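Left out: one protein chain. Kept in place: all the others.
Let's turn to chain A:
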Amino acid sequence: MKTRLILEDNSVWEGESFGRQVSTAGEVVFTTAMIGYVEALTDPSYKGQILVFTYPLIGNYGVVDRRFFQSDKIQVSGVIVTQVCLSPSHWQSQKSLDLWLKENNVPGLQGIDTRALTQKLRNKGTMLGKIQNNDEEISFYDPNKENLIPKVSLKKPKDFQSGGEKRVCLIDCGHKRSILNCLLDRNLSVKIVPWNYDPFGRFDFDGMVVSNGPGDPKMAVKTVKIVKQAMEKKLPVLGICLGSQIISLAAGAQTYKLKFGHRSLNQPVKDVQSGRCFITSQNHGFAIDPGSLPSGFKQWFFNLNDQTCEGVISDDGKVAGVQFHPEGSPGPTDTSWVFDEFVKLL
């Protein structure tokens, strides 16, 4: 069954359908991660996006159990690969990637030269695209034109006890489950609240974590306001990915859209102060403009490949944000010490 990807530059990429045979539209982005597709596909930051894997063989170990999911379901709008594995092999595998996409009503497209597609996205920048099945005509959809956060944020606050005394308020802009796990593992109790929920005066907490999430940070006006309050109250705040962009906006800095973003597990960053280097997991299309940081804030990390800002920190160290994912999942955990540093502040 021929299925096509149509990009906004009118190029057509023919392949074969897998997963659910439905049509979809979104922003086409690529990841160079060679593994971790279960974690990636369930990452809410991918909301509204069609994800292209540059590694040609995806699905080899099937779909491992739910504890590796980053949210309850597949978040991407579509999946594009060179070859999907229909006979996966792993002791933890529950089902094939194909079946999982079907269950989640997500279309997949295989038989695509994903290197060529990636080169196009790299040269021309991220593009809108649509996967069309059965000659069905659908329109393009630009997820960056709307606020995606409400679509992935939870509706009501939720408590997670770890037995520890310290409590953290995790603002959910579409959090990855492993961020929550990293906090719980450090003996913190966590209250997750919706992206627009003002926690002040409603419950006590020792620090705030602003999660990752999809889309343009400037859409998260309400979250920015909440973070501003936390900063005024001198609370320790840690922002991750979109969270770090929100912190920067709250501090008065600016953000901008990258040409094609960083989506991979091998992004090298350098700590400006210590000079130490780390390999990090990343998934973001927007970035902080370090030149716009107000006094009292400085760049914490920068990217060794393209010198973009990878983290900000306040002079007193209480407010910090990292553009990468210290929780890994997928990806390396070399920077998990960022959580430890945060715990020390509480």
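Rule of thumb we're sticking to: a residue touches a chain if its C-beta (ideal position, glycine included) is under 8 Å from a C-beta of that chain, and two chains touch if they have at least 3 such contacts; residues count from 1.
Methods note: contacts and distances are computed from a predicted model.
> Quick one: find the hidden chain's UniProt protein name among "Copper chaperone PCu(A)C", "ABC transporter substrate-binding protein", "Aspartate carbamoyltransferase" or "Carbamoyl phosphate synthase large subunit".
"Carbamoyl phosphate synthase large subunit"
> Just one of A:N105, A:Q119 or A:N187 touches the chain that is missing; which is it?
Touching the chain that is not displayed is residue A:Q119.
> Residue by residue, what part of chain A touches the chain that was omitted?
Here the touching residues of chain A are 30, 32-36, 38-39, 54-57, 60-61, 64, 68, 82-83, 85, 87-92, 113-116, 118-119, 122-123, 264-266, 268, 270, 275-279, 304-305, 328-334.
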